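Since the structure comes first, as structure tokens, the remarks are kept for the end.
Removed: one protein chain of the complex. Kept in place: all other protein chains.
And now, chain A:
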């Protein structure tokens, strides 16, 4: 049976959806990360070759996405812990969520250059 319209939940529901999505993304990253790091056991040269293929703008952009996912998951995770263990948590959840979003935006702006400098230098040359 088709489900009808989507349930119109508020911030709480969407933060949960975002938490799930970022969690799954981080899991897939860790999966690949364990694989490529374990290549050191095969041979250091093989490891170097694989890591060298990561040095391109596309993977760099994915790294930026990874920073975004981890930052949101970490900050929202702290909010969920507060909701669970702090008596005023459930009442303050909306305020805490918007605080999480603000901190997330600030940290994302701050991470643009450190994370993307390789691509910036590659595309626009060294200033």
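Criterion: a contact is a pair of C-beta atoms (placed from the backbone, for glycine too) under 8 Å apart; a residue touches a chain by one contact, two chains touch by 3 or more; residues count from 1.
One rule holds in what follows: contacts and distances are computed from a predicted model.
Novice: Assuming one chain is omitted from the figure, identify its UniProt name from "NADH-quinone oxidoreductase subunit N", "Branched-chain amino acid ABC transporter permease", "Superoxide dismutase" or "Succinate dehydrogenase iron-sulfur subunit".
Specialist: The chain we cannot see is, by its UniProt record, "Succinate dehydrogenase iron-sulfur subunit".
Novice: With the missing chain put back, one of A:13, A:35 or A:62 would touch it. Which one?
Specialist: A:13
Novice: Against the chain that's been left off, what residues of chain A make contact? List them.
Specialist: 1-13, 15-16, 80, 83-85, 89-91, 93
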